[in-house]
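Every protein chain but one is kept in place in this view of the complex.
Labels A and B are assigned to the chains in the order they are written; within every chain, residues are numbered from 1.
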Amino acid sequence: MTEAAAPIRTRGAAGTRWLGKLEGKISWILLGLAGLLLPLLDDSYIGTIATRAYIYWVLSAGLNLVVGYAGQIAIGWVSMLTLGAYTTAALAAGRVGPEWNSYLALLAGGAVGAVFGVVVGLPALRLRTFYFAMTTLGFATIVTQVALAWKDITGGGVGTPGPVFPWPFDPGWGFYYFCFILAALATWMTANIGSSRYGRALVAIRDAEVAAEASGIAKPKLLMLIFLLAGALGGVAGGLFSSLQSYITPDAFTFEMSVLFFIGILIGGRGSILGPLLGTIILTVLPEFAAPLVQWSTFLYAALLLVIVLVIPGGIADLLDYKNRRPLEQHREIVPRPELLPRVLDRPAAELLTLKNIALSFGGVRAIDGLDLEIRPGEVHGLIGPNGSGKTTTLNVISGYYAPQSGEVRLGGAVLPPSAAHLRANHRIARTFQTPRLIGGASVLDNVMIGGTIDGQGSFVESLVTLPRHRRDEAGLRAAAMLALQTVGLESLAAVRTDRLQHSELRFVEIARALMLRPACLLLDEPAAGLSTEEIRRLGALIKAISRAGTAVLLVEHHADLIFDICDHVTVLNLGKVLAAGTPAEIRSHREVVSAYLGA
Amino acid sequence: MDVSLGLLTNAVISGLLLGGFYAAVSIGVAISFGMLDIVNIAHPAFILLGSYVAFIGNSVFGIDPILAAVIALPAFYLLGMAAYQVYYVAFERRDDQSLRGLSFFFGILFIVEVGLILIFGVDYTSVQAWYGGGNLSLGFIELPWRLLVPFLLGMAMVAGLQVFLSRTFIGRAIQAVAQDQQALRLMAANPTRIKRIAFGLSFATAALAGAAMIIIQPVEPSIGREYIGRIFAICVLGGLGSFPGMVIAAVTLGIVESLTSTFFGPSWAPAVAFGVLLLTLAVRPSGILGR
Partner (left out) sequence: MPTSAPEPLLEVAGLSAGYGKIVVLRDVALTVGAGEAVALLGPNGAGKTTLLRAVSGLLPRTGQVKFAGRDMAGAGPGDTVRAGLVHVVEGHRVFTQLSVFDNLLLAGYGLPRPELTRQVEEALAFFPEIAAKRNDRAVTLSGGQQQMLAVAQGLVRRPKLLMLDEPSAGLSPVLVDRVLAAMVRLREAGTILLVEQLIEKALAASDRVYALARGSIVLQARTDEADLPNRLEHAYFGQDVSAPLAS
């Protein structure tokens, strides 16, 4: 019965997905048509504005991934525009050696942007958000200052002419179409990344960094790729800008521009492509409607920014998000289907997890004091103990967030490297967290798919242009995630925004995400907290079934009932040491355990 | 040889005095960012507002610019309290600060700036005061009054606020609120009210800083932007939450900027501030005297 039901549910979800895609596609089709047909108006003024909007969007599309998806506050990204503009202009004008071909000069601008994108992005790995914002602003100031001072290359305050592109992209409508094509390309590529596992990983780093690490997502590499792409796009936009302006000076790259790109993305809404596109268009077109006074456009930007920030924090994207306004069923029940587990957990050998002589101190406090633990596949191993006994710390050592001062953790025969939380996923060690760490603004399905990020084979470039391997990856991840959701009983909520779910549902979503790793070892951190009695019973049955399918399960819990019901083996910690270990029955009647718990 | 030594000494002394002025400009942010963790990037705009208030007092009523700023202090204080209330209701209460809070203050920055442009125009404005020109001669050292007065004003502001924070009840409460709000609530103190007062104080310093600014140089509305980098560089270099650190950082930046200006040209000044900021973040992010 369940097998027959499953395909129907998937098709239903797929049907909604197609509708969603079509909804999105209509906007793109309309925008594309508007762009293609604009020249028919034969108004060169409108053409210039539209061209400028395309150029700004080429830069903003890349910046969108940095700000909107990765959550890095890169306010000073105009520096990429400056660098690209001057590189292209200087090369094309022959200020550095012979005159370059305009298209090659444009590519060079992109390359310079890419390099400096990484340079500017590096501090993001170490600095808090606001400080990073300041460094980007600083970089923009410094670049402008260098442009002013380096007279040979840039012409200093006097400026330098921009390149002219030959037919068919010559000034006028030819150049218009060139920029249109590049803007469309930028949109396509960034949208591909946004909806790929890279895009999901970026959002995970932004909103649930600890969980992202546990899913195997390596922040540095991913961020650098994004900064590279955003820098390249910014550089190309700069080259186009210098051609549009036909003559550039350092004060063409103003502070306002710096903030404009950033505001465009904020107005558009995070995690969306269409929103920031519309935002950028609005901000480009706005000055033309403002009174002759330049200052009024700044005022309008600021007013628009305040309105969005105060009233509609989700931006335009939120306004356009119709599907998440549909009300949800009120009394929802979570009905897991443990019988699907063999399909989900289909993997070769079972592994034994051992801890030997682990010791860890924080300051003067011995959190773990010589701990030995063995978690066998096919078993549920409970870890209990009073407050401060070291349960969660132990979990964090196993999952690689803390490095012990001595001792080792082994899976199968292999020693697990101490502080490498993001490598645990490769070893098929999955975990849940004491407070669910999920991305509120993303759909349930997206959150679960993040669990399978490391299973993707395709590279960044393949995702950029949606080559077949990327498509196979996506289809596979989607199917696996739906299966995981069916297993925990939440497939009907797949397309819903995660922050609309009840607390107990969030816990089960975390388990679905963990199942995506087809874990050899599953670590559960107080999964029953906040659940009703019936939900705890179903949770227990699910956990037990997961272990019987071959996974080694470590369960940290306070709920004595759950522990005694489903655990095959229980270890009691007290003050960082093992106080007692054995079957639940043995533990319950163990005098010392009872004393420790009761604190006598 | 002789000429460049004189030039050097001059640059260092100007830098020192400039540093005192920078302390006046930064102390508001040392309170709002250093103690309340609120990224008020619009502070420079309010300093400019203070400058123009001083200008009006001076040109319309003929009073001393600093006196005009003192008269305007209560208004700035109330403005600061109102601004905090909006910030609190919109962001802090919902615990959604960082990006949105920053954007909010950006918006305020632009709006205040545009407002000033629309009222006063984009031309430079200055004041007439007895210390506008001329130097105080101490032996072979010449201290320009227009630098010395803002320096003294800055030092007085820092000293005054330091005394306020450590000796008065409210001052201690402000220090405490940065540390543990929940504990304060259990002591029948209202953390929100305390933060509002602190933010009001932060704005009040902008009035005096503005007077100092228009004494040092003619102003026009958009020069506030140059100060964003300077102010945050000083607060970070000095260490958040430390007034003495902030003063040392302000003087350091003043001297470095002055030297750069003298030997490489004045347009490098904003870049210097950011350079200092980047260096601090790379080498010692907690600053000189940060906790």
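In this section, a contact is a pair of C-beta atoms (placed from the backbone, for glycine too) under 8 Å apart; a residue touches a chain by one contact, two chains touch by 3 or more.
Treat the numbers as computed from the prediction; the structure is a model and nothing was measured.
Trainee: Which of these touches the unseen chain: A:Gly156, A:Pro287, A:Gly370 or A:Gly530?
Mentor: Checking each option in A:Gly156, A:Pro287, A:Gly370 or A:Gly530, the one touching the absent chain turns out to be A:Gly530.
Trainee: Specify the residue from the set A:Lys25, A:Arg128 or A:His503 that touches the hidden chain.
Mentor: Only one of A:Lys25, A:Arg128 or A:His503 touches the chain omitted from view, namely A:His503.
Trainee: Even though one chain is hidden, which residues of chain B still touch it in the full complex?
Mentor: Touching the missing chain: residues 169, 172-173, 175-176, 179-180, 182-190, 291.
Trainee: What is the set of chain A residues that contact the non-displayed chain in the whole complex?
Mentor: Touching the missing chain: residues 386-388, 502-503, 526, 529-530, 558-561, 564-565, 583-585, 588-589, 594, 597-600.
Basically, only the chains that are shown with their structure count from here on.
Trainee: Which part of chain A faces chain B closely enough to touch in the complex?
Mentor: 71, 73, 123, 127, 129-131, 133-135, 137-139, 141-142, 145, 148-149, 255, 259, 263, 266, 293, 295-296, 298-299, 301-303, 305-306, 309-310, 313
Trainee: Taking the complex as given, what residues does chain B use to touch chain A?
Mentor: 39, 90, 96, 98-100, 102-104, 106-111, 113-114, 117-118, 225, 228-229, 232, 236, 267-268, 270-271, 273-275, 277-278, 281-282, 285
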